[in-house]
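The other protein chains are all here in position, but one chain of the complex has been omitted.
== subunit A ==
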Amino acid sequence: MKTLSLRNLGKTYFDPYAGAHVTAVHDVSLDVELGEFISVVGPSGCGKTTILNMIAGFIPYSKGDILLDGKPVHGPGPERGVVFQSFALFPWKTVLDNVGFGPKMRGVPKAERDRIAREYLALAGLSHAAHRYPNELSGGMQQRVGVVRALANNPDVLLMDEPFASVDAQTRMTLQEELTRIWQERKPTVIFITHDVPEAVFLANRVVVLSKGRVLDEIAVDLPRPRVWDDLVKDDHFKQLSARVLQMVRAA
């Protein structure tokens, strides 16, 4: 069952510095199944963040279609949750109120949205931080809040834009393991943008490689779950898959 379809999607914009029109995304078609975890990789400038911003509705697209359950997408909306590289937590809200923000926008009463927020905080092991402010948390904890804030709104698709790029390497591995665990529990549909090939393979059911605004190739990742780094670093199949993706990205 398809959730999200990109049909011949393209983005051209005027670059005032170059003084010319630039095509960031040429022609991208992609179908995402319900409950699928897709990683999108590619070198800088391949258009992956532009695609994510178009799906999120932050920027308009120039050609083609974005269909969510068959209906065209225009502008941001709560059915497409976003996790930002810069976390984008509201500094003036406690962790609890950040996570409860989506339900609040739906008009869920205070007691009920606190209950929802606490449930999701427990999922990410953050119950103790409910009444802290974001600036009191480490980067890794802030992004855990960012992930469950998006999940607590029950989106049809979760869009993640290099969410773990700005945390340290150890924390990143922990966050990746937690994300696969949460994905197995909740089975949200995820589009995960990254330039980190092992990360893309570790997380996804399918890795899409982009090059110069086009889909270069796709690879299915049939690694068993739950996935943990201690096992996968020694796993030959994981190494082969990563090597293949890396080869494609470097050739892109």
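Convention: a residue touches a chain if its C-beta (ideal position, glycine included) is under 8 Å from a C-beta of that chain, and two chains touch if they have at least 3 such contacts; residues count from 1.
Operating definition for what follows: contacts and distances are computed from a predicted model.
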So which of "TonB-dependent receptor", "Acetyl-CoA acetyltransferase", "Biopolymer transporter ExbD" or "Taurine transport system permease protein" is the UniProt name of the chain that got left out? "Taurine transport system permease protein"
Residue touching the undisplayed chain, where the options are A:21, A:74 or A:106: A:106
For the chain left out of this view, which of A:80, A:144, A:172 or A:227 touches it? A:80
Looking at the whole complex, which of A:33, A:119, A:136 or A:168 touches the chain that is not displayed? A:136
Of the listed residues A:67, A:88 or A:165, which contacts the missing chain in the full complex? A:88
If the missing chain were put back, which residues of subunit A would it touch? 56-58, 75-78, 80-82, 84, 86, 88-92, 101-102, 105-106, 133-136, 149-150, 153
